[in-house]
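Below is one structure, written out as structure tokens; comments come after it.
Here the complex is missing one protein chain, while the rest keep their positions.
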């Protein structure tokens, strides 16, 4: 039997700003533009988590999606939803809240937990707007 | 010739919170739930502005969409995009930033300006998430 | 102050078939085509419920969306989700399960309950596929 | 029993340009901008046709969607799909191919034909891009 | 010249349930939850089939999309659309109708047929709801 990939979508709505404290205000505005607005802005983020594995012969499941959804909500999106990513989220403390960095942190939280269900984390995709999204594959070069 | 309705979509990404200063913290949390988070949260808002009128016989246009888009951006979305709706937006000062109230304020800004182009504002639709949106028709009961 | 319209989206996944018991098999197949398949088929239904009213001056809300969502789930979508519309749903008993008829029944369930929150039901929109949807306004002719 | 509204979505992909032959090249470019490109441009158009009526008690249908889809394809979208709206479409001859005008022409084609099925045409919505669409209600003011 | 990937989207609407006949009712309900409803439920499934190859120098095509669409409809979606996946589909007989398993079966049907057109099947993606989808690459680990 062969490896199959399943994806669960979850959402969260959060505020953030892009701000490098080691820089002057001018440099922050030059590099980050409107994203550096001091009083924050926000997004409806959409998170896609992909795990892979051989389907269980009795259930036909790589992993029960109720478990995957519960895991993502409990460990990730419940802690981000209706929050300020710069101020309210312990696992983002000290981290520049770019979509790239947030996707990597989410991978690091979920990868060991997914293993506990006998599956393997394959991809974290974080959509910030209809025009911008980030994908992380744990550092492996998929393409 | 008969009245035709044209709609322009624009977007903005903003932070806000729902907070009634006349109330206790407890009451704010009870009524507004996660939306009352003190450090704000945010959304990708989508704004649809509908105007109506008889198409011009030479252009076939109710109103040139370049003009309508320019008007919405200059007067509304440029002032909301990458901003905090509670702190940064002059036309929302002193207004509870519910989607309902923001839609009404946008109507009040745009209605007289659309008239200047020989068209009539018909609807403001403001989408906060894939699950929630507000429509305002200037107080007229469309249905 | 003027009437504003707010809409909540909810979803349910259900099986159904279109079958008129007063007719022969041949007539059912002729009229309903593949929708008459005896062993059922199914859809991801999307339900949009629109209510209107004057926003409360303290909250800025026509109606708290948590209440509206709870009402729709408890009275409508929890009873339809992962069910067979022809066999499992008390409020559809004896009713031809066309999207038209289901939308009307949902209106009849929700209209008096929405009144209890000081708002007025304005529209029920039921989307069956990306190509087909039904809207009901309580019999009033909106346009 | 009360009036219910059903909508069918159909699509077509076509080329067009906006060009007023009574005007100079300069005026065409000033008013229509890139849409006046002499060698045309094109769009994936999406057409939503809404009809209303009282559902038939035996079928639960306002109108059989197979009939409505067939009508729209045969009379409208088959004649527009993979065509040049300025050169190839008899029912658009001599008409400035703005989205407004095309929506009105589609209404005029479909309204009498829908009557033949015992239903009433209620709305034609023509989507040109994700940012622009037109609605026509036969000249009646819906809102 | 290099390999290019083309994807065709097709849809089908079907009923199914998740039920392991070797288990008790209680265990089925515990594992599959609402998906085990005895009278079935259903979905609008969306199927994306990706094939790859070097574009033909005369046509610019990896494979004519009319051929790919015809193949998918004739061999796969016509046999699933408006059907019960547990009862009506010969190629799913004896197979637990999880999205994972259905995606693998579709791969096995299409892979040899695509070869007949000089292309290679690269991915089958089956979307069950807006929140859940499955991807299968023939057992190869893409990432």
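Should a chain be cited, it is by its letter among A, B, C, D and E, assigned in written order, with residues numbered from 1 in that chain.
Quick note on the criterion: a residue touches a chain if its C-beta (ideal position, glycine included) is under 8 Å from a C-beta of that chain, and two chains touch if they have at least 3 such contacts.
Since we're looking at a predicted model, the values are computed, not measured.
Across the whole complex, the hidden chain's contacts among the shown chains comprise A, D, E. Shown as candidates are E:43, E:83 or E:123; the residue that touches the absent chain is E:123. For chain E, the residues touching the absent chain in the complete assembly are 2-10, 50, 52, 55, 58-62, 64-66, 69, 122-123, 137, 140, 142-143.
Considering the complete assembly, chain D touches the hidden chain via residues 11, 13-16, 34-35, 37, 39-44, 81-84, 87-88, 129-130. Remark: the residues of chain A touching the chain excluded from display are 18, 20, 22-23, 31-33, 95-101, 103-104, 130-139, 141-143.
We adopt the following convention: only the chains that are shown with their structure count from here on.
Separation of chain D from chain E in touch steps, taking the shortest path, is 2. Put simply, the chain closest to the centre of the protein, by Cα centroids, is C. Matched by residue number, over half of the contacts between the chains of B-C recur in the interface of B-D, chosen from C-E, B-D or A-B. Measuring from the averaged C-alpha position of chain A to that of chain E gives a distance of 27 Å.
Chain centres here are Cα means. That of chain A falls 34 Å from that of chain C.
With centres defined as mean CA coordinates, chain E is found 42 Å away from chain B.
In chain B, the residues that reach two or more other chains under the touch definition are 130, 137, 142-143.
Contact between chains, as defined at the top, is found for A-B, A-E, B-C, B-D, C-D, C-E.
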